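One structure is given below, represented as structure tokens, and several questions about it will come after.
A protein chain is absent from this complex, but the other protein chains hold their places.
Entry: subunit A
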Amino acid sequence: MTINQSGWRPARPLEGDAEPATFTGNRALMLEEPLIFEIGSGATTGVDFDAPALPAGGLGGLLRTAPIGLPGLSEPETVRHYTRLSRQNYAIDLGLFPLGSCTMKHNPRLNERVARMPGFADLHPLTPVDACQGALAVIDQLAHWLVTLTGMHSVAMSPKAGAHGELCGILAIRAALDARGEGARKTILVPESAHGTNPATAAFAGYAVEDIPATPDGRVDTAALIARLGPDVAAVMITNPNTCGLFERDMKTISDAVHAAGAFVYCDGANFNAIVGRVRPGDLGVDAMHINLHKTFSTPHGGGGPGSGPVVFSAALSPYAPLPFVEKTADGFRLVEEETAGEHHAGSFGRMTAFHGQMGMFTRALTYILSHGADGLRQVAEDAVLNANYVLRSLQDVLDAPFAAAGPCMHEAIFSDAGLAEGVSTIDVAKALIDEGFHPMTMYFPLVVHGAMLIEPTETESKAGLDQFIGALRSVAERAKAGDPGLKTAPHHAPRRRLDETLAARRPVLVWKEPVAAAAAAE
């Protein structure tokens, strides 16, 4: 086998516009792909069936008289269509995915193997308890890890994702307040440094939301928060580490003040991956916190799989946690549900889901935990933080880093658009990153930073991988500071150029309609 040791690579076309057009519109391995409705034809079908012998009038008025309107494709046409589309996409399996706040990290293949074991994968949620003791043991063991890692009292495994977990936590707080006869507490305080879903959750659960300002160094204004506490406040929702990628150092002070005022502390644990094995939220006075298994514990998300958001509770909130849950007895595991909850769980606020949660994610998360061990999980957090700080310090000379002077960041590095040339903005930097082969970072969030660029490399990336990303972003940032007009029209090398997001939002076309001429010809 010949190895190319010179590093020579064939030149890529710089601009599609300068290249001669091809007959097909394809450009070698970059294949154009129409909509499935435009490929398909009502005359084609993947499988040939004999015409059904319907009894005359058997369907009465229900017999279909018009074409069904589905595209007809053969199997290879269908497979090719979706494979071609997937080649125009980007995924964590293709390269670094620097979205901050979304934590796109590698999904270990061992997780997938375990999740596909028939004993787990083929279970029906209504399987009798004595026939699924292994699956219940997985739930119980994962629950034990989550409670131990967070230093909390109990866990509700059923919530299906982060925001669902937030709702679960707030409903438990509401049930606890009602049980105390303090249902009149109707306000939830949410700092500006919290996740955007927090105020939505509070409002959805029927609470009035009040913002608490952030300090210039990106943390919650502790004095303002404590000053606002009172008999109308039900809870405070804090994201820690927060959306500025910073640890809320005053967490214990805040929790003590909140408890003294008779309210509860909800912690958004979406960023737990930055502190797992280092900090136990239970020690910080947290009453409820959701854990995104699809972030901290590496189960797929972002279109790759469902989320899963178990919620850990303090002793004060545990009696109000939702059903069902798994209990270990001398005879094995049993499910505690409405019929079996009895008096020892009479305070439960109800259910979040029909069944037991995302079983497929539980097997993956437990595999991740057991394959890393306690020391490995601690290193996950340390590496994630180290990587984010490496990005922050490597780029702070070319991009404005508003919180860099305040010390190290946690899992994500944040930059603002200060210093970019007049007319060049964050979105131009993001679009130019596509040309460099990277998914853009999170843009314009958090809102407290002007033109925010939020980057979370995660522990997945090696130093070499980070260096390549840093090199790409540095080059784009230098062009942005110099006012390179080419940035305004980026991406240049993607399957599609800059999309008109304004038109897409103002006049969205969500339904394919058969072109008029074709419809007429078909009649």
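The rule we apply is simple: a contact is a pair of C-beta atoms (placed from the backbone, for glycine too) under 8 Å apart; a residue touches a chain by one contact, two chains touch by 3 or more; residues count from 1.
Keep in mind that, in the parts below, contacts and distances are computed from a predicted model.
*Asks:* Name the chain not shown, per its UniProt record: "Sigma-70 family RNA polymerase sigma factor", "Phosphoribosylformylglycinamidine synthase subunit PurS", "Glycine cleavage system H protein" or "Carbohydrate ABC transporter membrane protein 2, CUT1 family"?
*Replies:* The record for the missing subunit names the protein "Glycine cleavage system H protein".
*Asks:* Of A:64, A:109, A:344 or A:506, which sits in contact with the chain we cannot see?
*Replies:* That would be A:506, which touches the missing chain.
*Asks:* Going by the touch rule given at the top, which residues of subunit A touch the chain that is not shown?
*Replies:* Looking at subunit A, the ones touching the missing chain are residues 427, 443-444, 447, 501-502, 505-506.
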